[in-house]
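As you look at this complex, bear in mind that one protein chain is not there, while each of the others sits in place.
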Amino acid sequence: MFTRRTLLTGAAAMAVASVGRAALAAAPEPAYPGGPNTEVPKAPSTGRPFNPVVTLNGWSAPWRMNNGWKEFHLVAEPVVREMAPGMKANLWGYNGQSPGPTIEAVEGDKVRFFVTNKLPEHTTIHWHGILLPSGMDGVGGLTQPQIPVGKTYVYEFELTKSGTFMYHPHADEMVQMAMGMMGLFIVHPRDANQHRVDRDFAFLINAYDIEPGSYTPKIATMTEFNLWGWNSRVFPGIDPLVIAKGDRVRIRMGNLTMTNHPIHLHGYDFEVTGTDGGWVKESARWPEVTTDIPVGAMRAIEFTANAPGDWAFHCHKSHHTMGPMGHSVPTMIGVDHRGLARRMVTLVPDFMTMGERGMADMGGMEMPLPENTLPMMTGTGPFGPIEMGGMFTVAKVRDGLRRGDFADPGWYDHPKGTVAYELKA
Amino acid sequence: MFTRRTLLTGAAAMAVASVGRAALAAAPEPAYPGGPNTEVPKAPSTGRPFNPVVTLNGWSAPWRMNNGWKEFHLVAEPVVREMAPGMKANLWGYNGQSPGPTIEAVEGDKVRFFVTNKLPEHTTIHWHGILLPSGMDGVGGLTQPQIPVGKTYVYEFELTKSGTFMYHPHADEMVQMAMGMMGLFIVHPRDANQHRVDRDFAFLINAYDIEPGSYTPKIATMTEFNLWGWNSRVFPGIDPLVIAKGDRVRIRMGNLTMTNHPIHLHGYDFEVTGTDGGWVKESARWPEVTTDIPVGAMRAIEFTANAPGDWAFHCHKSHHTMGPMGHSVPTMIGVDHRGLARRMVTLVPDFMTMGERGMADMGGMEMPLPENTLPMMTGTGPFGPIEMGGMFTVAKVRDGLRRGDFADPGWYDHPKGTVAYELKA
Partner (left out) sequence: MFTRRTLLTGAAAMAVASVGRAALAAAPEPAYPGGPNTEVPKAPSTGRPFNPVVTLNGWSAPWRMNNGWKEFHLVAEPVVREMAPGMKANLWGYNGQSPGPTIEAVEGDKVRFFVTNKLPEHTTIHWHGILLPSGMDGVGGLTQPQIPVGKTYVYEFELTKSGTFMYHPHADEMVQMAMGMMGLFIVHPRDANQHRVDRDFAFLINAYDIEPGSYTPKIATMTEFNLWGWNSRVFPGIDPLVIAKGDRVRIRMGNLTMTNHPIHLHGYDFEVTGTDGGWVKESARWPEVTTDIPVGAMRAIEFTANAPGDWAFHCHKSHHTMGPMGHSVPTMIGVDHRGLARRMVTLVPDFMTMGERGMADMGGMEMPLPENTLPMMTGTGPFGPIEMGGMFTVAKVRDGLRRGDFADPGWYDHPKGTVAYELKA
């Protein structure tokens, strides 16, 4: 966990020597993840027991128990995020990744966060949804001084209720969130059997505007983003939700983009059972197949996975399952331009044309793309290209999986007699 | 129903000869609508009884009973849609129109869909909200091969719950939905008295970006659409909701655009009683006058029509009740340009200027428009121009209408003493 890189770049944080209060020792070592894939967390070995969440393409932060306090160390810093195989982005995040590690703790826990600022500008952390003293709320200028470059700041508070929360800066907020600074904060119930589910997934929804061929998001973009992601990953870079048939499943999602995302699950109806305000009582729940997640809000949905199969799970705004494209492209539908496109691509390397028969033939066109660019609508299933990108993955519901088994089971083998069939023309 | 045009263009579908399974006979003849006006459906003569919905400016598909299966035939194809008198669009749809016909069936029905692809590219159909086997889910590449051009594909499944659903492609999805491919799928309760209402309206919300003077939508547009419609129609081309005083009324709406649409009803408060996830229990319902319909979601609202009158019913995003306009137009408010506008229009045919007194004088300006262009804010009521376009119609609540009577009753005759009046200056 504590890699050479951490040792080198963590020098400033490690130089902590004199402390503000007697009770405070040096910050714990910050943890770094192994890579962009989902790290399935183990049950905790210290502190109160809980059933950990599975952060899609993310991981959970370890902690140190110190005299009754759970201590975490978050390092705000520039990171390189692989958004999908073939494309990396220069983002800002925590502990080497964007999003930062998921914080998991238990109702009643006393938590302490050492926050080291290795960004080129000041920052803070706001604990979105957590009830805490005003001085711990992390609003730079209002409830605390900004954390200067190179300094470490400490937050401490007691967790008074369980639920699905998040953390992000409240300092130069538009820039820092547009650059990827955010993380999940899960507070488990004191009674581990309360709100218990068999599989508990979690991710944050985020969006970037990175021009094809470049690496750094444009942070002033308001509406026309081109990389719509979950945990700073885009399909086919998002891991599947692997689920055993019969499992009770929860998916927790928070939105830190600039628009609502209507997240749609195939094959099931579900209920929203929690928000960043707490648990939704049974009498107030609606049946849904799409939950519209507002900006700055979180939704936990639940369903029982009684239908096996490969079930699409995606944002229903269709541009958000596309991937990078130019938005000033005229429609060529009805215009025969076979040959033209290939010639244009030779002359103008970033030329992309919409097919006069729609865009389904894009996948087959061998267009030279700028380096570090994801083609539109990538991702292949058992029957060929799925023609999706961005906010898309698959809930894979299978017989015979065991608790803790999250390994990709491959594609669903449709039973004979249930697969549709083609008539001869 | 089976017109000459169908016979001609339906040749490929009719050529179906060899079938994949013994139980499968040739596809039933596809049905085509008579025109863009609302076709009020009759009670079904075969299969389980139900109270049909009224699809605004649409119609319901007939079916054939075949050995216990309800068989429908959907033909995916380019269509010409009259969006309002004076403006036609080249869209893609089903069975000659966009949206396609409303599918109406009953909880417990076994349904079979023959889907013939006459588009210039491959397609599929996803049955949004329906619980069915994974292989019938219609996600191209993931749960089935794409339906090639010229081929017919068959879906079959049993309807396990009632509610308000829809169908649309899950193949080159952004393009195919932006071109108008969608339809309603209503599953009536097994018990026709459950969730019973007197009038049951239904439509889908869609948006197009068609430049003034052109016919084909630009399919890469993400936010700045200029034709905001219901069932690919815009006011004054949307039929009124004709309602008898005292009726229990349901309006079912689904959204396949790229943004939320807050649909507002005057004169009443209402409750959302259903979504594409099912029926909302009584304890969970909110009183509303505006329901915000997320993308990829459906809402059924209900109210009792006890207040007679002409009640506006529209999207509350004011640009969505405008119609085509240029969005780079500067404000002329405060600048006297009388005369200038008329001279500019002579020089530059597509010049439109905002009045320095607002835009209410637009209706009176005899500006030459490009052909196939709807002027902004058209539609006239009993007191003159209503200054609305796009997602707008009128709920006409009247005494003395009978069940099944949906003929436009004309404008409401306000009783003396309830009409406001003007003071002499």
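Annotations for the structure displayed:
For reference, chains read A and B in written order, and residue numbers begin at 1 within each chain.
Basically, contacts are C-beta pairs under 8 Å (C-beta built on N, C-alpha and C of every residue); 3 or more make two chains touch, one makes a residue touch a chain.
Just so we're clear, the structure is a prediction, and the values are computed from it rather than from any experiment.
Here the missing chain is touched by one residue of B:58, B:100, B:212 or B:308, and it is B:308.
Touching the chain that is not shown, out of B:26, B:40 or B:284: B:284 (per the contact rule at the top). Of the listed positions A:86, A:108, A:294 or A:384, the one in contact with the omitted chain in the full complex is A:294. Of the candidate positions A:38, A:95 or A:260, contact with the unshown chain belongs to A:260.
Not every partner is drawn; the one left out touches subunit B at residues 223-224, 259-260, 262, 264, 266-270, 283-290, 292, 307-312, 316-319, 321-322, 325-331, 333-334, 354-361, 377, 379-388, 394, 412, 414-415, 418-425.
Looking at subunit A, the residues touching the absent chain are 12, 15-21, 24, 27, 90, 114, 119-122, 126, 128-129, 131-137, 139-148, 150-156, 170-179, 216-223, 258-260, 272, 275-281, 283-284, 292, 294-297.
Rule of thumb we're sticking to: only the chains that are shown with their structure count from here on.
Taking the mean of the C-alpha atoms as each chain's centre, subunit A and subunit B sit 35 Å apart.
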